[in-house]
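Take a look at this one; I'll ask things after.
Missing here is one protein chain; the remaining ones are kept as they sit in the complex.
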Amino acid sequence: MNIQETTQQRLSELFKAIGVDTGENRLASDQSTDGQEQETPPRLPGIIEMNYAEKGFHLDVLIEQEQLLRAAEIMFDLGYFLESITGVDWIKEDLLEAVYDFSRYDFNLCRVAVRVFIPRLAPHLPTITGVYTGANWHERETHDFFGIVFDGHPHLIPLLLPEDADFHPLLKDFKA
Amino acid sequence: MSEPIELQQDETFVLNLGPQHPATHGVLRVKLTMDGEYIYNAETVLGYIHRMHEKMAENRTYPQYMPNMGRLDYLSALSFNHGYALVVERAAAIEVPERAEYIRVITVELNRISSHLVWLGAFVLDLGGFTPLMYCFDDREQILDLLESVTGSRLTYCYFRFGGLYNDIDETFIAGTKSFIKRMRKELKMYAKLVTGNVILMKRLKGHGRVDRDMCLRYGATGPVARGSGINYDVRRNEPYSVYPELDFEVPVYDDGDSFARYLVRMDEMEQSLRIIEQALEKLPDGPVNPEKKPKLIKPPPGDYYAAVETARGNFGIRLVSDGTKNAYRLKLRSPTYSNMHLFDEACRGMLLADALAFMGSLDLVIPEMDR
Partner (left out) sequence: MGTQDIPATLDSVPSSFVQFALADKLINLCRANSLWPLTFGIACCAIEMMATGAARFDLSRFGAEVFRPSARQSDVMIVAGTISHKMAPGIKTLYDQMPEPKWVIALGNCAISGGPFVYEGQYGIVEGADKIIPVDVFVPGCPPRPEGLIEGIIELEHKITGWRRWPKVKPEWQDAP
């Protein structure tokens, strides 16, 4: 069994209750409806296998907020390292997305993107600094740029922006 | 991990290292809590050269954003060019001619050597040796001459285009590169005598600044920092892109995890880069350097795209979120030194201040790339 299947298997334990979604790309369906459905993103939590040559990563995992810590633990267990954490502001859907990129040191190439959607007005996520110490700066950066609050983070003060910064520049409605 | 500083002893004091400090190679600031000469706690403060690269990606079209890549990491600008070109080519499904791929590899590897040369000069300067800096910059100027003749600039290259290159290389460049390889082989032997065998250097580096495998994993360190800690990870090998699979080269790995191991990794990498250039020059095919069919306006279909390259400092990843327009919806730049520097806070605890500076130098920092 290669690492991609192992990862899929281990991560699927998160979705036992919900069932794995093999629907099409969320963004593609967004385009067709032109942002009409604003309440819920059309894609359900689950794992999608991506075409690596086309997309550049292998597994696209959508999880719920409360599954994040468990997902990070599984990834750490499987020997993945955290590449980056970033946000995306979906202002039309009134959602913020946090993307966690994982990759491997060994020759079993498998890139995993773990996504979480959170409401734009109260963006809260649990911190994963307990699992990946290196998430510290990435979370601070995401807090700087998007205002996502990482609950339990040891030192959530601006990192890249000035120390007294109270703005989140990468939000789409940000005006300097 | 940077926790709020709680003074445990009466003897500690806070020392500000930077933002203007010659050993931080830019405007990095480290808030050190010192117990005498020993570091009790360290907290890195970034952002003194935050230049809004990610926001600019949302305001500019894809080709307009290419010059930013040269300014992101000015020492290995071409690797960053390559990363960005890869992700956009992947997203917009643009084919790259083979000759262009080979030229990309040649120029990127030349750039990698020049980056390592600046690092070597500045690193030894940090340790108190002035002479190697002069030799390194002299060698680097040879590379800059070569690259200037094809790219048009000395430092902040904007040479790659989506699907190809700005222009083709000529015979003068090839001849110049070949003679440079000969020269550099000799110079590397000279560096080995002048620097590597130096007793003072060994005493400053060996056994200091240990970073183990577990720490690399927790922080996501890549590049020479990871390879100095026994992790055989090089994007060129692990996730082959461009024509690297067709070229024969080794990935130097050292197990010690100290500053000296990282030093050796970079010295060996220069040699390997010379090998890569040599082979690529031999295999260089004829043909165009730009694709015949290329979209006038680049509008990738909506979706997420990812690409990673190995820069001189490690794994540089780009996540591109496209919404189908001519600007990126979101562009995340995953820069290697950001993660590499992060482990400094933990690893430097209990070190002498002077050793910590040697350790910092061995991480090879480029601050604008960290702050983005």
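First chain written, first letter: the chains are A and B, and each begins at residue 1.
Methods note: a contact is a pair of C-beta atoms (placed from the backbone, for glycine too) under 8 Å apart; a residue touches a chain by one contact, two chains touch by 3 or more.
For clarity, every value in this text was computed on a predicted model and none was experimentally measured.
Asker: Which of these touches the unseen chain: B:17, B:39 or B:75?
Answerer: B:75
Asker: Among B:26, B:63, B:176 or B:301, which one is in touch with the chain left out?
Answerer: Counting the whole complex, the residue in contact with the absent chain is B:26.
Asker: So which of B:49, B:181, B:251 or B:284 would be touching the chain we can't see?
Answerer: Of all options in B:49, B:181, B:251 or B:284, contact with the hidden chain holds for B:49.
Asker: In the full complex, which bits of subunit B touch the chain not displayed? Write them out.
Answerer: 19-22, 25-27, 47-52, 55-56, 59-60, 67-68, 71, 74-75, 118, 121-122, 133-135, 137-138, 140-141, 154-156, 367-368, 371
Asker: Where does subunit A touch the missing chain, residue by residue?
Answerer: Residues 161-163, 167, 169, 174-176 of subunit A touch the chain that is not shown.
The rule is simple: only the chains that are shown with their structure count from here on.
Asker: Using mean CA coordinates as chain centres, what's the gap between subunit A and subunit B in Å?
Answerer: Result: the chain centres lie 26 Å from each other.
Asker: Sort out for me which residues of subunit A touch subunit B in the complex.
Answerer: Where subunit A meets subunit B, its residues are 25, 27-28, 30-31, 53-57, 60, 79, 81-84, 86, 88-89, 99, 101, 103-107, 109, 111, 113, 129, 132-134, 136-137, 145, 154-155, 158-162, 169-170.
Asker: Would you mind writing out the residues of subunit B in touch with subunit A in their complex?
Answerer: Residue list for subunit B touching subunit A: 1-4, 45-47, 50, 52, 54-55, 58, 87, 90, 93, 216-221, 226, 231-233, 237-239, 302-308, 315, 317, 319, 321, 323-324, 329-330, 332, 334, 338-339, 342-343, 346, 371-372.
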